[in-house]
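Working notes, structure below.
Just one protein chain is left out here, and the rest sit where they should.
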Amino acid sequence: MEPVLVVDGIEKSFGGLKVTDKVSFSMFPGDLTAIIGPNGAGKTTLFNILTGHLAPDAGSIRFEGKEIAGARTQDIVTMGMGRAFQITSIFPEETVLDNVRVACLSKLREATVFIRPISAHKRATDRAYQILESLGLEKFSDRRAFELSHGDQKLLDIGIALALEPKLLLLDEPTSGMSPEERLLTRELIKKLWSLFNLTLLFIEHDMDMVFGIALKVLVLQQGALLVEGTPEEIRSNPEVITAYLGEEL
Amino acid sequence: MGVILEATGLNTYYGRSHILFDVNLDVRAGETVCLMGRNGAGKTTTFRSLMGLTLPREGRVMFRDRDCTRLPPYRKARLGMGLVPEDRRVFGPFTVRENLEMGRIPGRKGPWDLDTVFHQFPVLERMVHRLGGTLSGGEQQMLAIARALMGNPDVLMLDEPSEGLSPVIVVRLKELILSLKEHKTTILLSEQNIRFAMAVSDRVVVIDKGHVVYKGAIEEFRREESIQKRYLAV
Amino acid sequence: MESNKRGWTTQWAGIAVLALFALLPLVKTSDYQLTVANNVLLWAVFAMSFNMLFGVTGMLSFGQALYFGFGAYSVGLFAYYQGTWWFLPALFLGMAGSGILALLIGPLVLRLTGVYFTMLTLAFAQLGWGIVVKWYDFTNGDDGIQGIMPPAALSNKVVYYYFCLVLVSVSVWFLWRISRSPFGLMLRCIRQNPSRVRFLGRRVKRNQLRIYVISAVFTALAGGLMAGVDNSVHTGMWYWTTSGEVILMSILGGMGQFFGPFVGAAIMILIEDMVGARTEFWSMVIGIVMLTMVILLPKGVVGELVQLKERLFKRSSALGV
Amino acid sequence: MDPSFLVIQGISGLTMAMILFLVASGLTLLFGVVNVFNFAHGSFYMLGAYFAYTFVSILGFNFWVSLLLAGVAAGAFGMLMEMLFLRRIYGRAEEAGFQILLTYSFILIIDDLVKMVWGTEYKSLQRPDGFSGSVELLGMVLPSYNLAIIVLGLLVAVGSWLVLSRTRGGRIARATAIDREMLSTLGVNVPLTLSLTFGIATALGGVAGALAAPLRSVTPGAGIEVIIDSLIVVVLGGMGNFWGALLGSLIIGEVTAFAVAFVPDWASLFSFLVMIVVLIFKPEGLFSPAKVRRA
Partner (left out) sequence: QEKVIKIGAIYPMTGRAGLYGMDSVAAMEMAMEEINAKGGVAGYKLDALSTDSKVKPDYSVRIAKRYIEEDKVHFLFGVVSSGVGLAVTEVSKQYKKIFIGTDHAATELTVDNFQPYYFRVSNNTFQSMAAGAIYLKELQAQKPWKRIAYIGPDYAYGHSQWNELRYCLDRLGVQYEVAGEHWPKLAQPDYTPFITTIMKDKPDILVSGFWGGDTVAFIKQAIPYGLLKNVLYFHPDAGGNYELMSSMGDELPDGLVLSARHHNNWPDTELNRKFVGDFFKRTGRYPSYAAEGAYAGVYAIAYAVEKVGNPDDADALVKALEGMKLKLPEDPEGFTSYMDPDTHQIVQMQAIGVTMPNADFPPAKKMLGNWKIYKAEDLLPPKEYIEMKRKK
């Protein structure tokens, strides 16, 4: 099977600070992989590099066989990489529906149609409602996004990413700031979407229930470098990971 | 132990949407109270109302036996209320040090200054000259807490402090809160991480759709599984 | 769907307003009223196309006078050198030329954001102004060009007014469709969160350039038609105060509302006219009126009206277009 | 080309730059640092000139005393306007736009106030005693008042930089541009800070107007004429940076000075050309604040 993503020895420094240090790994279709690591380990930075928000100093990234290191975000996204953000990134003044709909339109390549009203774009609209429903946000569809609570905004962010039907979806701490209930829901939801759409998923999490609950593989980053890579069971019992990251259970 | 912070009958709105309904809350000196509730229950709004960032339309906020419902936030801060907002809001273009110095409130004395804060958060000391905006999510969270401590607040309000922190750091945060308790700092926090909340709190207030639906000591709350299920879905 | 209903109200309001303008020649008591109405219409198009940049996409251009002047001078120069027959072709050439100019300048100014963008647009516009003032032999410098007459078929004031009204209606309709379209939504998203738009796989700069060009084209239309109202053009049309005026109009009317700039333009022109005619201290009076509106109407005139309506109909606070 | 002419022209440019900088300094503080836009900055400059005229020519005060008083008066007036009006629009959704509109209405109102109080006749102020002549230096004639302005300009630059970067007050002022709400929860009286900054900025504008008065004619409408130049300087240097603003003024001053000498026909277009070139090559101004980017 061809890998979707091959990351090979990428590096990134800010000033003198090495934030990503020769990271290499691959993702295969259908993977469900978690990245964990202490705060400041360089997880978000890694995502930023993968999505073209930052250019790596060295190394190569091949997405579906094409080199994308240093390519522009919008091109990478068009190729099929989607992302939701650690600090929620939505369109606060638009309605919840439109937040998702704009992504659907973009996916359907109808986002720059400029005469036909949005409501006439049935396919995008239906799809947006569908996604909102699956996230449990349909009751807010006419509300403006900024009126949602923190946790709901987080879900909306994921919804926007989902709408792009990405081949590889990156989620940066998808459940942070969510209540246990939503966490559970989101966890199930992600799992469901993953199997339903044959998604390939890479997510950053600090919630161990989530990591060990659904991930098939776990990558551990520490000080920019890949510390270990393995199945959840291997990671959970890895002494290095325990001291650097997990600590004793609360 | 006397009540240091008390809210009675808070009703708060955003524009025309009614968010808080007759919220009553009291925090006694030296204790740690945890506000729990689902997303959108109104935890953040409660903090905003207490701090005066969003003024409640009805109700009263008493702080140290003084009615300060309508006092502007800076007056409350000077009286000894400190807030760590859920979105952290560090000053991006400022260095870590400058961020911390902004937290100092002239005239307020206490155990916290740059040295003690750095002692508590060695990570921050390593990045004193970095710009706040370049910190990682978790680093920003620590900075925000440290900044609030710099003002030596009598009551520290933490809106979901463990969010985005890695498990080891959460443990450290737990220790920090316990040590703050020893320093007689009063703490009001909101949490979604139940285990963490249970580990640090003395009392729990559960809020749902803007209504306070449960109040009780932590030991009691532990046993209230139906409440936990109903409002927190654990 | 709620947002659609609101869309309809705006649409009907627009149609009603344009119908009122269409009735004016039948009820007017002097040709002067036509002149004023025409001014309102053309400045409204100018302000609305500016607002596509500012209110919608979040690009505060301080250089729209460049395209207004360009449109006006295309008509002026062609009419001056080639005769009135060229009035109409020049109008459309001016729009096309403006579009091309925007296509050239756009990529340069769009590299910048925030105030830097604002100031660079200002610099280009001022450069344009400087060249027009300096190129005396060709443009007549700051003497301007006079005696620009629309061709015979349009020379009647009422006919010319209807001609403008039709073009204005088409423009407003077009801008309205844009704002209701996916492209319009995209533009609003760009204002609120440009980096997220990139993560939708869309190019922010390219879309900004698109609307920059569209805005320039309609601005040129307004400028070109204006040449026929005043029968003269002058360098002030290129000057930064012209860009400034259109900014004020948009904010006053409400930049978050589609028809805000239209209403803002009407208010500014009518106040200027009524107060100017009555007192030498117009500046103080207009200043106080503006100040009062800013303080009392935090959403701009139209924004407040929409809110008032919503309150009356007990609707939840949500987005107006 | 006579090299001594180059020096003389360079000093001319310097003089021009310093006045430009002085006029813009208030705007740099307000717009660049605190991120409040005051379209009416020029009006306070004009008020400063008229106040100075009143103090010197009508009340017979000493020039330097009048300079200070003019600054205080303009600042007090500015602060009053801020507290009465501007304060009401802080925190609105489209605050930036309303700042433009509101301060534009200040221009209109102040213009007529000036006309009512001082009339439309041109006023003029004499240079202060001891500064009306010139000094000769290496065979060059240098007006002593111009030298005084150069020195004062440098003092303002250094002083403002010290205050902004080295004091708590300065840091607070910078923080208001970032997050006013957060700042208030840290015990800072944000409204007062903004009023004070507005007052200081308009006082700087007033002092600049008073300083420029002996070199210019004091006329109504003088306000709107300086605002664009000030904006150019603020943005050219990079928002919020006093050294940047100084450098911006210097570039505009020197480029204009040499354009006047060598390409007189096109001299008036040069400040815009400079701005275009600088912004195209340095899109965030010359001294851009460190970029902060997070996904």
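Every chain is named by a letter (A, B, C and D) in the order it is written, and numbering of its residues begins at 1.
Note that contacts are C-beta pairs under 8 Å (C-beta built on N, C-alpha and C of every residue); 3 or more make two chains touch, one makes a residue touch a chain.
Every value quoted in this text rests on a predicted model; they were computed, and no experiment measured them.
In the full complex, the chain left out of view touches C, D.
Screening D:220, D:248 or D:285 for touch with the missing chain picks out D:220. One of C:110, C:237 or C:302 touches the chain omitted from the figure, and that residue is C:237. Hidden from this view is one chain, which touches chain C at 30-32, 35-36, 39, 133-134, 136, 141-144, 146-147, 226, 230-232, 234-237, 272-273, 276-277, 280, 282-283. Within the entire complex, the positions of chain D that touch the omitted partner chain are 2, 5, 8-9, 11-13, 15-16, 19-20, 111-112, 115, 119-124, 126-127, 132-134, 141, 143-146, 212, 214-217, 219-222, 224-226, 229, 256-258, 260-261, 264-265, 267-268.
By definition in this document, only the chains that are shown with their structure count from here on.
Of all chains, the one whose Cα centroid sits at the greatest distance from that of chain B is C.
In this structure, the chain pairs B-D and C-D differ in their number of contacting C-beta pairs, and the larger number is found at C-D. A straight line joining the Cα centres of chain C and chain D is 31 Å long. Multi-chain contact residues of chain D, defined as those touching 2 or more other chains: 294-295. Within chain A, residues 44, 51, 53, 85-87, 89 each touch two or more of the remaining chains. Looking at the complex, you find that chain A touches chain C at residues 51, 53, 72-75, 77-78, 82-83, 85, 89-95, 97-98, 101-103, 105-107, 110-119, 121, 124, 142-144, 160-161, 164.
Residues of chain B touching chain D in their complex: 51, 53, 72-74, 76-78, 82-83, 85, 89, 91-94, 98, 101-103, 105-106, 108, 131, 133-134, 147, 151. Contact residues of chain B toward chain A in the complex are 14, 17, 37-41, 44, 86-87, 123, 134-139, 141-142, 160, 163-171, 174, 192, 194-196, 199, 232-234.
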